[in-house]
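After the structure tokens below, expect a handful of questions from me.
The other protein chains are all here in position, but one chain of the complex has been omitted.
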Amino acid sequence: MAADTSSDDRGLRKGKWAPYGLLSPGILWLVLFFLVPVMILVRTALSSKASRFANPEFSWQFSNFTSAFTDYGPQFARSFLFAGIATVSAILIGYPLAYWIATQGGRWKNLLIGLVVVPFFTSYLIRTIAWTSLLKDDGVILNVIHAIPFVPQDFRLLATPAGVIGGLTYNFLSFMILPIYVSLEKIDFRLTEAAADLYGTPWQAFKKVVLPLSMPGVFAGSLLVFIPAAGDYLNNRYLGSPKTSMIGTVVQDKFLVQFDYPVAAALSLVLMAIITTMVLIYSKFLGTEGLAV
Amino acid sequence: MVMSEGVAPPYLSRELEQPGKTRKGSTSSQRAGSRWGRRILTAFACLVYLYLFLPLINIIVFTFNDPAGRYNISWDGFTINNWLDPFKDQELTNAFIRSLEVAVLSISIALIMGSLVAIALARYRFTGSRGIEIFLVLPLTTPEIVLGASLYQLFLGRKVVFGFSTVVIAHVMFCVSFVALTVKARVRGFDWTLEDAAMDLGASPWRSFRKITFPLILPGIVAAALLSFALSLDDYIVTDFTKGEFTTFPIQVNNAFRVSFPPQVNVLATIVLIVSVLLLVLTSVRSEKGVTR
Amino acid sequence: MNEVLLGEEGTPGHGAAVAGTADVVIRLENVVKKFGEYTAVESADFDIAEGEFFSMLGPSGCGKTTTLRMIAGFEQPTAGRILLDGVDVSKTPPHKRNVNTVFQNYALFPHMSVFDNVAFGLRNAKVPEADVTKRVTDLLEIVRLPEYAKRRPNQLSGGQQQRIALARALVNLPKALLLDEPLGALDLKLRQAMQLELKRIQREVGITFIFVTHDQEEALTMSDRIAVMTQGRTDQIGTPTQIYHQPTTAFVAGFIGTANLLPVTVRSHEGTTVTVDSRTGSQFRVPSGGRSHQPGSEVTLMIRPERLVPSFAPVDGVAGGSIPTTVTSLVFQGPVVRCEVQTDVGSALVAHLGPEDDPGRLSVGSRVDMTWAYEGAYLVPEAIDPEAAGITQSN
Partner (left out) sequence: MTKRRISTPSPTSQADLSRRKFLGTSGLALGGLALGPALLAACSSDSSGGDASSGDNELWFDNWTLYIDKPEGELYGKGGTLDSFQKASGQKIKYTEGINDNNEYFAKIQPLLSQDKPIGPDIIALTFWMAGRLTTLGWVEKLPLDKIPNSANLIESLTKPPSDPTGEYSLPWQAGMAGIAYNKSVTGRALNSVDDLFDPAFKGKIGMLLEMRDTIGLIAMSLGIDLATPTFEKFQPAFDKLKEGVDSGQIRQFTGNDYVDDLEQGSFAACIGWSGDVVQLSASNPDIGFSIPESGGTLWFDTMQIPVGASNVEGAAEWMNYVYDPVNAAKITAEVQYISPVQGVQEELRKMGGDAAALADSQLIFPDASTLATLQSWGNLDEEEEALFDAEFAKITGA
């Protein structure tokens, strides 16, 4: 069989050295500037510092990890909670839009999905600052909300968890819409017609056919939203308050203000470990393909 | 996040896989279920677009603001002066140019290295390819703060001065994975026998790459380039850790926000926005033409 | 079935064939291809003549595609030589060989129009654009798709794409055209139409076709000569008639059509007649097929199903032999009734009975002697495992 494989599989080559040659620049770069740094981070996380401004000494200091959990449990919890809520919100907002584009977009599909990407081309930071302007206590949106009866006068969005989650949802929404759209695009919608015969209502057909088939997109989108959201600290800086701070804020502060490198490294690694575990579970079941949007 | 033509990476591959089958799409109106269901869905989609564009509208509106204080956040009166002198804020303009330089250089490097990795993965079967694929995903799924922090630790205390070079290294690092996976997704369905066919018809390997392979994987590379350009231009967190005294546009905006937020920030952001929307419209019109049969 | 007979008898090996009557275009000299430990092609050794329609037939994995790819230049032989017009091209890259390929999936360039696809090879060869236009237009005429020049390949049907692929290869006037299962992707009706179309085009352009297929019927329909391959070996090369009626191995006998194979021992060989002993102790007289058979050697008796008739029906010509059997199944298939019987030693045989054979007199379980004419039997000069005796058919 092997003899004929060269013509099967769309001409896939059996390379001896060529693939490694093609890979080496990129992979080497990643090894040097991703893998090695992470190793150094591991080393730092297991180090202790004699004094505040001394260089970390490697000493199997596992206590950095325990203190990462004991001291910053709330921030971890908040990071994952906020990122989780943002992810679910993004699904609820993004799925219908992706579905609408995929089914009703017609010849404008490319343009419509492109528009989803447009906000992405304005600086993330500037968009977030724009939200502070939109959401401020005496701003347009709040005035409208306050006009609604029974809304307490001190109701506000800035410096609240809602503000932070809203910012996270907004900033990473495109990452949700695109993979869902990609997976919906792959679906042959004649299936739903067939399914409509079998299940009767369109809703049933959607639930039994389209939704399951688009789940890979939803999963990929969830990772793409959840991961950056969990590590974010800018949304909290602009839209949050001390009570909404997330783990990213702590890591940034520990590194760049407090110089507590070992604990900061431990915190980063815990965050990375949790997320990597999620990704590996994901890729075990669904492969790495969906993550390349 | 793939722009314009064939947002879905599998698009290309599907067209290649199923010659002769025309793209489905004509009966789209029948798919979304009942007429009311469709109307509600369309209304919801419009709301989502509004949500996506609200901050952008805010940004654009505030390019015409004449702020009383140092912060261009409340409406104080109409002026077009900001547009007459978009580069008034010298530091901001310099930071903007530096951001462009970083982005252009990083994605040039990342595009080459990433595309080679993608071609190696899509074209050859070799031992370790599965491992390489997972390795490629890791930088994308590692929270930015961890990437930044680990690079910070790598460079810290070595013969390296934080600045342009370190920022480029960091940007290349996260773009390489991104390019590799995006291009790979587009190249995955590529029929490598096309190259055989070209050579069989007398084209040298280089000519067959130039005439056949390259034009066919170009949309994937362009999509990857546009998106990694956006990623690089927009990056705050990783840059924050690797910048030293160097400032990029987002960093400058963030720093500026502590003391002032000049309208020129909005003007520059709007310029980027306009350029990207134009690009989007152009490419989608072009692909629309290409797609018509 | 094809009428062109190029040799008296097909035997594997050199000169099987073309035997100097026509110019040799491609010569394979003991070509071997190994992928690591795996031997894809054991030894390919044959000539292909100018203007010939030559098929390589065999099950998947038999090495036929690898052989084709070596001729095209996509693979290099591990040992042996490939000569194109007498020049060793074993190490020449594909773009420098004057042979062209029609790929299994056509491999049309999706981003180019039909015209540009067909013109691709000419432009590579830096043919002046005016000539390009003329030759491409001519070729599109030949494949009967002149009005499709401006379309993109994915706007064409499978059969149309196939013809464009053909045109794209032929326009370069190659020394030989290599076709790698080109009809595999088409449905049955279209495939049959395309078979005739291919033959027509080949006659029209007069270029050597080397055709790879696993479909014996396709090979028989179109080829001047066929090389039957299995497990990297070339079992037999010959005209369709030779391959069908005078297979040199049990594999060929079974792969081409359906055959009843019985292990026999040569008793004596006199003149053109060989007397053999069957396992059941009966003796049969069989034509020697031009070979000499040593008494005592183990060989295989082959009888095609259409040659087996029940003893109550008239036998054409001299009787060759008869075996007592029990009917195990009768299936009406239109022109013939497929009748399966079992010999007393348990070998299953099949007979295709026409109306003249009066199949109505048979029923499942009835005893009948199956007989055949003297010239209806053939000796395959190869022993088979008694276990494998009986019906063999490729698909």
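We just call them A, B and C in the order they show up, numbering each chain from 1.
We take it that a residue touches a chain if its C-beta (ideal position, glycine included) is under 8 Å from a C-beta of that chain, and two chains touch if they have at least 3 such contacts.
Remember, predicted model here, so these are calculated numbers, not experimental data.
Taking every chain of the complex into account, the absent chain touches A, B. Set against the missing chain, the residues A:Ala83, A:Leu158 or A:Leu271 yield one that touches it, A:Leu158. Where chain A meets the omitted chain, the residues involved are 24-26, 28-29, 32-33, 51-53, 55, 71, 75, 136-138, 154, 156, 158-159, 236, 240-245, 249-250, 252-260.
For chain B, the residues touching the chain absent from view are 68-71, 73-74, 91, 94, 98, 101, 105, 108-109, 112-113, 116, 155-157, 159-166, 168-169, 244-247, 251-252, 255-261.
We adopt the following convention: only the chains that are shown with their structure count from here on.
Each chain gets a centre from the mean of its Cα atoms; for chain A and chain C, those two points are 58 Å apart. Each chain gets a centre from the mean of its Cα atoms; for chain A and chain B, those two points are 16 Å apart.
For chain A, the set of residues touching two or more other chains reads 7, 10, 14. Counting partner chains per residue, chain C has residues 74, 103-105 touching two or more of them. Those residues of chain B whose C-beta lies close enough to touch chain C in the complex are 15-16, 19-22, 191, 193-194, 196-205, 207-208, 211-212, 215-216, 293.
Taken together, the chain A residues at the contact with chain B in this complex read 7, 9-16, 18-23, 25-27, 29-30, 33-38, 40-41, 44, 55, 93-94, 96-97, 99-101, 103-107, 109-111, 113-127, 129-134, 136, 170, 173-175, 178, 181-182, 185-186, 188-190, 192-193, 201-203, 205-206, 223, 227-228, 230-234, 248, 251-252, 255-256, 261, 264-265, 268-269, 271-272, 275-276, 279-280, 283, 288-289, 291-293. Taken in their complex, chain C has these residues touching chain B: 72-74, 93-96, 99-101, 103-111, 120-121, 124-125, 151-158, 161, 168-169, 172.
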